[in-house]
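Can you keep this structure in mind? I'll have questions shortly.
A single protein chain has been removed from this complex, and every other one stays in its place.
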Amino acid sequence: MDKAAPNTPAVSVTGLTKVYGNVTALCIERVQFDAGCVHAIVGPNGAGKTTLFRLIAGLEPSDQGDLRVLGGKIHGRSGEEHLSLRRRIGFAAQRPYLFSASARWNVEYPLRVRGITRAESENRARAAMARLGVAHLAARKTGTLSAGERQRISIARAIVTEPELLLVDEPFANLDPEGVPILESTLLDLVSSGTTILVATHLTDRAYRLSTRILRLEGGRPAPPAVVNILEGEVVSTNSGPMLVLEGGTRIHVATDRIGRRRASIFPEDVIVSARPFDSSARNILRGRITALQERGSTVFATVDAGVSLTAAVTPESCRRLALTVGSNVVLTFKAAAVKLFYKAGSVSEKH
Amino acid sequence: MDDSILLGGAAHAFRLIASGDARVYEAAFTSIWISCTATAFASAIGLPLGFFTAIGRFKGRVLLVAILNTLLALPTVIVGLFVYALIRRVSLLGPLDLLFSPGAMIVGQTFLAIPIVAALCLTAIETLDPAARETAFTLGASRKRLLLTVAWEARHGLLVAVAVAGGRLIGEVGVSMMLGGNITHYTRTLTTAIALETSKGEFAVAMAMGLILLALALGLNLLLRWIQGMRGGRLG
Partner (left out) sequence: MKRRVLGLLGSAIWLLSISGPACKKETAIKLATTTSTDNSGLLDVLLPAFTKESGIQVHVIAVGTGKALKHGENGDVDVVLVHARAAEERFVQDGFGVNRRDVMYNDFVILGPRDDPAGVGGMKEARKAMAKIAESTAYFVSRGDDSGTHEKEKELWKAAKVKPSGKWHLSVGQGMGVCLTVADEKQGYVLADRGTYLAYREAIDLSILVEGDPALFNPYGVIAVNPAKHPHVKHAEAMKLIEWLCSPAGQEIIAGFEKNGGKLFHPAAGR
């Protein structure tokens, strides 16, 4: 699928810091969010996701650094230029605030403040609500809505203006189960029509379902992604059971009875590195060559090119005993059940 | 005061109310129109004052907030004295010949109510969830629209501010007595009439007016409860 100018960053961050009191809430050396893609920002609560969003949305000034949003500086003097830049951004907050009026009035609000006629606002608001499956709530007073309904109204309100950049903060936290697939497909629809979307979530698997572009924050700083082997391919049924056929042609045994496109992850701890194949019940045995070794904490991560790039965790002792170096030939062994499969959200393919 | 005054007075009070006693109703009418007018002026000044003090970030803001809250405790007599000095015939506003007229009472009550309206408005805006303003901001509201939205979201609190001020004014006696002069058919309100009738020993008439005052205050409080009970209204 065509992406709108995929190499232009929608948001670029350089040397950005934000300090509350004596706590550094955010400190990012350099990050870019390419236009026309879904980006997931993951991390535990308090990692700085919301702070980053607030800075991007222009709600707060940064203490230092350069933040360019849609090609402009969001933290400048307020004025017409600032207003028109703000109006190209949609923001759905984690704890949505709905104005005390009807749900539809809320969704019409961003249109009305842009001077769009009442009739057109009404139509577009209705469409946005229908998109999120909450058209029937239009006349309801917001005080009577459930948390999940509020979340959906808030998102409808954020997308009704068809923003170029959409910020969605923890949309899954309060969402009802039926709302999750609706939201996912809505977001992917939007991205296919050129919207850049930033989703913050502490739920890693939700992030993987939406995107392979993941920024992990910890203590306000970008952290290396929790090392997970993320694979994408087609589950097919074979004589020796279901297998995941990856894009390079590599085949991996998986434990599932459903075929079709899937995303998969394998924890590095579940992958055993050995010099030679050994006898075990594990069904996946792949030969490959080490392309990188990285020691982090008390674990050494060995990245192995075995037709597909996989990372395995080994103890420093094993690393010494096996004399692992870049270029060593090794065997990777893991169980079919170690391959966690999940549906990729929506149907739009994305490349990393 | 023995029970016969209380009970007999109350009974007589109801007779006066039922028979449409001119003194009683005239005073009630004067009370209502003067207090309502003063409340309107006080709101026109106090609401913007409280609003911009709440959202503003200017030098002396803390001082202004402290002053407003202090003025809340101002005795009505002091307000009366202040306005008296301002409008007496030999002073600045003397040529308007306001002293001992409904206009003087309105000026006095307006000054009395401004701090009430402003302080309560300030609290209403300050206690409003900051997310209201931020949401309007992220939804693309202009600065002016932002303020309107904040006011709309705080509307219950603002109405309460106005209603509380109205309640205070209708039961107020110091300013009315001092600036209005309690002139028959002209500046005699329920409260000044009550003071007068009590001093004359006309307890039943005083009681009747007291009951009307109570009824008015009750009506106002019911209105207040209703406003506070309202949630999620429509934009008018």
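By letter and in written order, the chains are A and B; residue numbering begins at 1 in each of them.
FYI, a contact is a pair of C-beta atoms (placed from the backbone, for glycine too) under 8 Å apart; a residue touches a chain by one contact, two chains touch by 3 or more.
None of the values given here were measured: they were computed from a predicted structure.
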Partners of the unshown chain among those that are drawn: B
Contacting the left-out chain in the complete assembly, out of B:F51, B:F100 or B:F137: B:F100
From B:T53, B:Q109 or B:N182, residue that would touch the chain that is not displayed: B:N182
Residue in contact with the excluded chain [from B:A132, B:V164, B:L196 or B:L211]: B:L196
Options B:A22, B:A44, B:A66 or B:L92, residue touching the unrepresented chain: B:A44
Residue numbers in chain B that touch the chain omitted from display: 1, 5, 37, 41, 44-45, 88-90, 94, 96-104, 106-107, 181-184, 186, 196, 198-203
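Keep in mind that, in the parts below, only the chains that are shown with their structure count from here on.
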Chain B - residues contacting chain A, complex: 129, 131-132, 134-143, 145, 149, 152-153, 231-235
Touching residues (chain side chain A, partner chain B) in the complex: 57-59, 78, 83, 86-87, 89-91, 93, 95-97, 99-102, 105, 109-110, 113-114, 141-144, 157-158, 161
